[in-house]
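Missing here: one protein chain of the complex. Every other protein chain is in place.
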Amino acid sequence: MTFEIIEKPIDVTELIQTLRDDSAGACASFEGWVRNTNEGQDVTSLEYEAHGPLAVSEGEAILAEALERFELLAAMSCHRVGHLEIGDCAVWVGVSAPHRGAAFEGCRYIIDQLKQRLPIWKKEYYRDGHSDWINCVTGKTLDDA
Amino acid sequence: MTFEIIEKPIDVTELIQTLRDDSAGACASFEGWVRNTNEGQDVTSLEYEAHGPLAVSEGEAILAEALERFELLAAMSCHRVGHLEIGDCAVWVGVSAPHRGAAFEGCRYIIDQLKQRLPIWKKEYYRDGHSDWINCVTGKTLDDA
Amino acid sequence: MIGVTARYFAVFREQVGQDTETLSTDAATAGELFAEIATRHGFADSMARCKIAINDELAGWEEELTDGDVILFFPPVAGG
Partner (left out) sequence: MIGVTARYFAVFREQVGQDTETLSTDAATAGELFAEIATRHGFADSMARCKIAINDELAGWEEELTDGDVILFFPPVAGG
C-alpha cells in the first residue's frame, strides 16, 4: 500500500506488478487522462501542483480506508504533478482482490476520495490563451485578466 | 471495439493504447488473474477452452452493448485460452470515457456479461491431483474418478 | 430420421470420450436432441444451464433441426 506524487510519466506496467498476490483473482485499475475539453472549453495542457507531504499522507490514509472497507489484497496509487499534455496519465489507481466486486468498488472508492481530498490543484490552459484554476472561483484571478 | 481470443500472454500495455482518445478523461480496466484457491481447494493451474468464432461474436456483441448503454469512447477486451498458471492474466477489459462514472460502469458491465455469456470453459487442476470443470455438475465426470 | 453432426465441448467432450459424433435422430428440435444426447451420455447439467448452437449460431431450444446440421453442445460456461 503506497501512494506517490511523481514528476515523471506514470509507469502503469511496473505499478500493476506491485499488486500481485497468488490469491488475487481480480485487478481493477483506473487512469485519469488529460482530456482536450472541459466544460465546453478547448484545453491545450494542464499544470498540477501538490503539497507533497500532505498529499502522500492523505493518499495513504485513503488507501488504508479502502483496504479496511473492501475485501482487497493490495492497493496502490500515484498522482503526477507538473506540466501535462493531452492524453498524459495524471493519476493511476490499482487494486487487487480475490473477487471482482470488491476490486471495482475499492478502486472507485479510492479515486472518488482522492479527487475530493488530495491537496492537489489543477490549472487548465485553453486554446484561446487564458487559463483557470479548476474548482476555484477564478473571477478575480490575475491570469483571467 | 474488438474482442479477441488469444493463445499467448495478454499484452495490457499494447491494448490500453487502442483506447486512446483526446476527449477521454478516464480509462477503467479489469484483469482476471488465475488465483491459487477456489471454493476452498488449492488450485495449481487452469485450462481454458473456447469456441473461438462464437466467443468472438458474443464478445463483440457485449462490447457494442456497453458502447450503447454507457457514455464510452472505446472498449476492448480479450480472453486467453490454453493452459494458464497462477497469476496469469486470463481476461482483460478496458474502456475509455470522458468521465469516470461511465468508465467504471461500462467496464463492470462488460466483464459481468463476458463471464455469463462467452462460450468459454475453465478446468481447474488441484494440488491433490484431481481436476474439475467449473460451473458444471462434475459428479459424473471421468476425471473425478 | 435425420442425420446430424454433434460436437461436444469441455466436460461434455470428456464425458462422451470424443469431440465429434455423427448421429441419426428422430429429434425435431434442438431441445429434443439435447435431451436425447444428455440421457445417452449421462450429462449431469440441467438443460437450463447449457446451450446449443446450430451451424455456429446459438439456437433456442425450439429451433428445428435440418438434415446435415452441425450441432454444438455447450456445458455451463465459466469465462474470466
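Think of it as A, B and C in the order they're written, each chain with its own count starting at 1.
By definition in this document, contacts are C-beta pairs under 8 Å (C-beta built on N, C-alpha and C of every residue); 3 or more make two chains touch, one makes a residue touch a chain.
Given the structure is predicted, the values throughout are model-derived calculations rather than measurements.
Looking at the complex as a whole, the chain kept out of the display touches A.
Summary of contacts with the chain left out: across A:V12, A:C27, A:L73 or A:L118, the touching residue is A:L118.
Taking the complete complex into account, residues 32, 48-49, 51, 53-54, 58, 79, 90-91, 111, 114-123, 133-143 of chain A touch the chain not shown.
By our rule, only the chains that are shown with their structure count from here on.
Counting steps between touching chains, the shortest path from chain A to chain C takes 2. With chains reduced to the mean position of their C-alpha atoms, the one farthest from chain C is A.
Chain A and chain C have CA centres that are 50 Å apart. Each chain gets a centre from the mean of its Cα atoms; for chain A and chain B, those two points are 26 Å apart. For chain B, residues that reach two or more other chains under the stated contact definition are 32, 111. Multi-chain contact residues of chain C (touching two or more other chains) are absent.
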